[in-house]
Structure formats: structure tokens, C-alpha cells
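The complex appears here minus one protein chain, its other protein chains still in place.
The first chain written gets the first letter, and so on, giving A and B; residue counts start at 1 in each chain.
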Amino acid sequence: MAHADDKATGIGDVLQNVVAWPIRILFKLIDYPVTAIQNVIGIRRMPWLFLLPNLAFFGMFVIIPLFMNFAYSLTGGTELFISERPYTGGEQYGFLFDCDNYADPISCREDRFWKGIFNTAVFIFFQVSFMVLFSLITALVLNREIRGRGFWRAVFFFPVLLSPVVVALIWKWILLRDGILNAFLISIGLDRILFFVSPEWAMFWAVFVSIWAHMGFYTLILLAGLQAIQPDLYEAAEMDGTSKERVFFRITLPLLWPNMLVVIVLALIKGVQVFDEVYVLTGGGPGTATQFIVQYIYNTAFTNQVQNFGLASAASMVLGVVLFVLTLTQLAATRRRDND
Amino acid sequence: MRRSLKLMAASSLFALVAGAASAQTELRMMWYNDGIEGEVMQSILDRFEEAHPEISVTLDVVPYQAVLESLPIQLAAGNGPDIARVTDLGGLSEYYLDLRPYVQDPEYWETNFGPFLDWLDPDGDAINGFMTQLTVTGPYVNRTLFEQAGVDLPGEGATWEDWAAAVNEVASALDIPIPMAWDRSGHRVAGPAIAQGAQMFDADGNPALVDEGLQRMAQLLYDWHQDGTMSLELWGSVSGSSYLGANEDFANANVVMYMSGSWQIPQFASTIGDAFDWWAVPAPCGPAACTGMPGGAALAAIGDTEHPEEVGILMDYLAQEEVLAEFYGRTLFIPGHLGLASSGIDFDTDDPRAAHALATFAGAVPSISPVAFALQGYPSNRVMFNALISRLNEAIVGELTLDEAYARMEEDIANQLAESDR
Partner (left out) sequence: MTDATQSPRSVKTLLGARRGRGKMHWTDVFTYCYLGFGLFLMFAPVVWLVLSSFKTPAGLQEFPPTFLPLGQISVEVEGYEEPLLLFDVTMEDGSVQQLAQVRRIGIMAQMVDPENPGERLQIPIATREPVREMRMAWENYRDPLERFNFMRYLWNSVIVTAAATMVTLLINSMAAYGLSIYEFRGRNAIMLFVIGTLMIPITVILVPVYLVVTNLGMINSLWAVILPGAATPTGVFLLRQYMLTIPRDLIEAARMDKASEWQIYWRVVMPLAMPAVAVLAIFSIMWRWNEFLWPLIVLNRSEVYTLQVGLNAFQGELDVQWHYILAMTVVTLIPVVIVFAFLQRFITTGIASSGMK
């Protein structure tokens, strides 16, 4: 355990003594049956044994539900059990894609599905770009020779630990008509702004709050990348008299690129799923200005009196395909980086 | 550490088998709270348990979201409670227990809860439960503001247009930001729409939301949002069918007139108190009627229960006239019990505003339009309310024209009903 000790002095010891000790006994007990199995099946089949528990849970609670979800998307009605639901083939998918004019979401039968996709795209565009920008600035600042770097790192990381509902409640409380931000605006002689009435402001705050809550995580990833850059590269540049701006664009940014890629793709995937934070903050309004695709799915399946599991499942299958493509992109990107 | 691990395991085990080992019959009642009614119900249940030691009742308080969104799925999967406080009265009808064989005196139930039993069971004559509260929609005004502005309250028979003119006069005289506010809810819009002549159903009793009366009301609401009579921030700031009230703005005297309903009384009595005169006024009129919408929440027995006899005993106990009189009296709810409604309830408040509001809303019940009762009794009415509020709203914020919104309302209702009829 020597290695872990190095990493976390003090805390590591505590963790080991309090948590790890009973676990160690448990693991020792597991050793006997597992070793017995190893003697029967041989080392080559052992990975499957290690994978078994995870795959069992995964299969039970993710893969089976995914197949059921697909089955739901081929049925209609309001019954809960698939066996009692009438088969409708691809009709639900047909409803989703039933538009008079594909350039105009309002002409679609499920106009809110398309508005949800459009809003999600807008949200992702701004959220990801500013997320990258601000986590980069923060990482650069934290990478400087400042005292108490750990403290400052913690300051920016802290909101990551809050639940989405709490984050949204905190900010809603600030941004309300009679909230403290409006009190501040009035006190400095400005007019009150009804933030949740204007589509632009609502989207702005949705993006802002989401960046506020998650920036710390991405900052740390970038910080790790910055700290991995060899100091002698900078020293050499300084001796050559290269300007600081040039150093940043010629050395720092290219070497940081792999970490940036991870940040971009992770933020992208998280952005597609955005739901509870914004739902509590803006309620999807004004109108449908901040209604996102996951909210459409949730409303269709739960909030409406006619709980339309078929249509919701079809929409979530479409979302699933999009997510799958995005994650494969990430995989490809990581691969390329590994080969570099 | 090992000991606490053991404790933990034991406790989880307890959670797994809880309820199975006790000798008593345990009943579960799912409940949500708008105010103090959970405490009142709990104190009544405590007395019930004393009188019936063989039955224990557990009140499971959940957020309202769980009643609305999770309960239907739990009921469909057979995981529901024994009794639940519900607002989707007719929509969950298929899951209710018919208490007729289990109650002592079905006739008592029929005489006192007659019309409400139909809300719970629109197609049959089952006894499923009783109303924990009857609600009536209607407006409150800030009478103090009227006095300060020197404007008279419009009297009996005043129309919505009269009221809009009056509150605008008050607001401009005193620089009040929001002359009029409405709860963001299709249910709230339905009453005034009926007053404007909306019929809600066609001759065969099928839903027909959009007609001249409804368009008249929708146009009024649309215009009021454009001319500043109503503020966009309430209706404009959420999407879909999300509910939003103006309680805080009304309590802060930022609103002259607030269209909401009888359930606000306990809250106003505690948050506003005597800071100003919040005054319930009779439902304003339209060409067809002067009406609000009835509504409310019911305590319904669930058909999946394993202990129907005990549920019957409990429901009989709770539905007694004295018990309900106490419940309504302490919670300041309008009684959903015809006997109590005619004999009157001794409400537990000495606030003259609350007493006046209770009298106003209770007195409005007889004048509610039959169309409003029919709409409230229609099991899929929430489909209509949701289509109405969400599309009207998209028109008000400018995403749709009013005509597009009307077409969308009809489509939404048709699509959803078609899906549920499959």
C-alpha cells in the first residue's frame, strides 16, 4: 500500500484504517472460492469471472431496459406492461418525423420534440464553448505560482459536488423578480430585469448556471494537462526571448490539446442530457425557449395525463443514437491521442 | 466499524421485511401537503388507532409531483398504497376500490358525497372515497389598494372587462407593477372561459375545447398580456403545463387582483395576515355565466389493497360528520360533504378576511355553471387543461399566433385521446 500512502498522507491512513480493514477481511474470504474457480477454469477465462458481477448488474438494469425501451417504442396506448400494449410498428417514429416543412419545427406534429432538439443544440454550442474558455482561463490562473493553490482549486471545484436541484434552487432564489440580483440592479440605478421572461436571458442563465456548477471538474482535467508540460520547454523559450503570448500559442495550447479534447467531448455528452438543473431553474420557459430534449421525453412519459410511453421511448431511442455517435467520436479522439 | 457495518446490514434487512412481521394490519395512506392538513390528518389517525388497536395507519407524505407522475405508474404495476390523496379524480378511476361492500352505511355516503362520487367513478356508481377538500376558483383583490386609490370595488355582476378596467385604474394611481395575475393553470382559465360561453363538450359529450366562448377568453388573456394588465413573468416564465402561482407577489402588494382559488386562504391568513385586506370577491361574469371552476382533492381507496375490510373501517371513521367537520374546520378547507356544507363549518380562524373568503367561496358553489361541473367530472380533463394552458401560453409569448394555438390545442387533445383509446 506504499504507493497510496504517498498520494494521500493522513487521509489515506485514516481511510485505510477505518474503511479498508473490514474490507480486507472480506476480500480474504472471497479469495478462497475465487482461487478454487481459477484452478478449475484457468487464468485465461478469469477476466470473465471478474467481469461477471458488473455485467450482471449492467445487463439487468441497463441492457434489458434498453431493449424494453425499444419494444415500448414499437407500441402504443397507455398500458404499463408491454404485453398488454398494442403493436404499432414504426408509427411512433413516424409521429416524431411527421413534419410539413423540416426547416420549421412548428410545422411538425411533435413540434416540441424538434424545438427541444434545436434548443439543446443552441445550449450545447454556448455551454461547451464558454465552458472550455473559462475552465482554460481558470486552469491557467491556478497553474501560476500562487500560494495556497489547493485552496483556490477547491474554491472552483466546490459547486461540482452540489446536486443539480440545489444548484438550480440557489440561483433561482437569486434571480427571481424580487431576488437579490434585482435588488442590486435597482440599488445602482438600473431597471429591474425579469430574467425568466426573456428567452435570451433564460438561455443565458441556463448556460451560466451550468458552467458555474460544472466548471471545476473540467478545470482540474486541464490543470492536470498543464502540470504535465515539461518546465524545460518554457525555460528554453524564455532563453530564446520568445514572447509570452507566443509561448502560450506555440507550446501550451498544442500540448494541452488532448486534455481539451476530453473536456469538449465530456461537456458535449453532458450537454445533450441537460434536464433537471434547467428544469428547476427556468421550468423550460419562457414559452418553450429553454425546453430541452430530455424534458420533452420526461413530459411525454410522465407529466401528461395520458402517459405516452411509446412516443417517449421512440424519442429516447433517437436521443440514444445521437449519444452513441457522440461517444464513439470521443473514443476515436482518445484513440488518436493514445497513438500520438 | 464492524459493529456499525452489522448494524447497517441489520437495518437494511429491516427495511426489506418491514411490515411483514407485525401482528396488526397495517394500512398505508399516500398524502401530499399544501399546508397543515397532514398534521391534522395525523392527529385524527392517532385517535383512530386508539379506537382500533388492531389497525395501524401510516401516513406517507410525498411531494405532489409523486402523486401526479409516479402514482399512476405505481398503481399500474400493482405497487400502490392502500389509500391515496389524489387530484386526478376520474383519471385513476380504474384503480380504485369500491367501498360499497365494506362501509357500514352506503346511504350516508351517497347522501353526503353524491356528486363527488361521480367525479371519482364517472361511469359507475361505486363508492371510492371522499373529498378532503372542495376547491372553488375565484379572484382575490387587495382591497386596501382599492381604498388608497379611491376606486370602488366593482359590484355584483361586474364582468371581467369591468374588473380589468378597475384594477388598471388602481395600479396606475398607486404605481403597482402587476394589475392582475392569474395562476398559470388550465383549470383556472376554464371557469372564466365557461363564463364567456365556452361549452367544452360537443352535443355527444366529446371534448370540444375551442369554441367562440373559449376564444373570447383566450383573446382577453392575450390582450391583457400585451397591454400590461397581466405580467408576462408569471405565465411567460415556465413552459408546458407547469403550474405557477402569484402568491408572493400578491402578498407583497405587487398585484391588485389575483385569480386563484379557495385553497390560498390558509396561506394568506398566515403570510399576509392583517398587512392589508386581501378580499375574496365573487367570480366575475361573462355573457354566459358568473362562474369559477370546482375542483379538489379526494382520499380514495385503492383496489389492490390486501385489507379491504380495514380500509372500509378507516374510511367510515374518517368520513363521519364530526371528524370531517374537525378536519375541514382546522385546515380551512371548503367542505366536500353536503350535510356539512349546508349546516356550515366552524372554521378555526379569527381572521375576518379568512372568514369572509371562506364564506365567499363556499357561497359560490351553488352558482357554479353545470358546464364547469361536467368538465370537472370528465376523466381526461387534464388533457384539456394542459393543452389549453401550454398552447395559449406559447401564443402569449409570441411563439405561435392565437389561431395556430387553437389548432394546436385541438390536435394535442385529439392525439392524446387517440393514444389513450388505443
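What we mean here is this: contacts are C-beta pairs under 8 Å (C-beta built on N, C-alpha and C of every residue); 3 or more make two chains touch, one makes a residue touch a chain.
Just so it is clear, the model here is predicted, and its values are computed rather than measured.
Shown as candidates are A:V155, A:L190, A:A236 or A:L253; the residue that touches the absent chain is A:V155. The residue touching the chain not shown here, chosen from A:A121, A:I137, A:L190 or A:A236, is A:I137. Note on the undisplayed chain: of the listed residues B:Q65, B:S172, B:Q226 or B:S343, the one touching it is B:Q65.
Mapped onto chain A, the footprint of the missing chain covers residues 1, 3-4, 7-8, 10-12, 15, 23, 27, 30-31, 34-35, 38, 43-44, 46-51, 53-55, 57-58, 60-66, 68-69, 72, 80-81, 137-138, 141, 144-159, 161-166, 169-171, 173-174, 178-180, 183, 186-187, 212, 217, 220-221, 223-225, 227, 244, 259, 262, 266, 269-270, 272-273, 275-276, 294, 297-298, 301-302, 309, 312-313, 316, 319-320, 323-324, 327-328, 330-331.
In the full complex, chain B contacts the hidden chain through residues 8, 11-12, 15-16, 18-19, 28, 30, 32-35, 38-39, 58-68, 70-71, 73-74, 77-81, 87, 143-144, 147-148, 243, 245, 247-248, 251-252, 261, 263-264, 267, 270-271, 274-275, 277, 297.
Here is the rule we go by: only the chains that are shown with their structure count from here on.
Chain A contributes residues 18-19, 21-22, 76-81, 86, 88, 106, 109, 111-112, 177-178, 194, 196-197, 199, 202, 282-291, 299, 302-308, 310-311 to its touches with chain B in the complex.
Taken together, the chain B residues at the contact with chain A in this complex read 1-2, 5, 68-70, 72-73, 76-77, 88, 91, 231-233, 236-242, 244, 248-249, 252, 380, 382-383, 386, 393-394, 397-400, 404, 408, 411, 415-417, 419-420, 422.
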